[in-house]
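The complex appears here minus one protein chain, its other protein chains still in place.
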Amino acid sequence: MNKIERVEKNARLSRAVVHNGLIWLSGIVANDFNEDIHVQTQQVLARLDEMLEKTGSSKARLLTVQIWLKDIVADFDGMNEEWSKWVCENEQPARATAGVSFDDENIRIEVVAVAATL
Amino acid sequence: MNKIERVEKNARLSRAVVHNGLIWLSGIVANDFNEDIHVQTQQVLARLDEMLEKTGSSKARLLTVQIWLKDIVADFDGMNEEWSKWVCENEQPARATAGVSFDDENIRIEVVAVAATL
Partner (left out) sequence: MNKIERVEKNARLSRAVVHNGLIWLSGIVANDFNEDIHVQTQQVLARLDEMLEKTGSSKARLLTVQIWLKDIVADFDGMNEEWSKWVCENEQPARATAGVSFDDENIRIEVVAVAATL
């Protein structure tokens, strides 16, 4: 039986779950929901870096990402601008983007990622 | 080549697919769409328990869960209340929650889960 390691647990969820070479991350949102799509995306990606480092991985080992946007028509370009600055050249994950709604009306982006351990 | 086991197949989908230590579950909805978010969440989680038992796993081995809500503003707290009663203390999965729409207007919640085999 492969061991399951749970990272940054709270009553509802673990921020990351490591099992058999895969890292399953909880949805990541920005620190400050009052910011625009550029800053919210930067904050989400910085937090993603932090979680990957904490689980002994890095963005070069990302396998797949779902990007959820509150207003995909208005924010798709702004998100992509920040994404392109951040993503590893030559190590791009699979990706899918959808417009959804969130519990807090000021959340503009949430990212759900799966990575490989080192 | 790792074997793929498909559980509760119908013409469109398998309710669970087991492969190399992972269990991929189809989206689970409630039995009775006329119920409120509390009862629909209870029914979804009971069905999730049943599918995990059927594939030789349990909620203590959940890796990640996506929770989709029809009305995330109205139902987020009610879903979380039932979730917190159900989820394993110390074995919380990664989790992400989004507001989406469903084919039946009375569906309030759908859960998409991945678990590890025992």
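We just call them A and B in the order they show up, numbering each chain from 1.
We take it that a contact is a pair of C-beta atoms (placed from the backbone, for glycine too) under 8 Å apart; a residue touches a chain by one contact, two chains touch by 3 or more.
Please read these numbers as outputs of a predicted model, since none were measured by experiment.
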item	value
Sole residue of B:L25, B:L63 or B:V87 that reaches the chain not shown, by the stated touch rule	B:L25
Residue numbers in chain B that touch the chain omitted from display	1-2, 4, 6, 9-17, 19-20, 22, 24-27, 66, 68, 100-103, 105, 110, 112, 114
Hidden partner interface residues of chain A, rising order	21-22, 61, 63-64, 66, 72-73, 76, 80, 83-84, 87, 90-100, 114, 116-118
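The definition used in the following text is that only the chains that are shown with their structure count from here on.
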item	value
Approximate Å spacing (C-alpha centroids) for the pair chain A, chain B	21
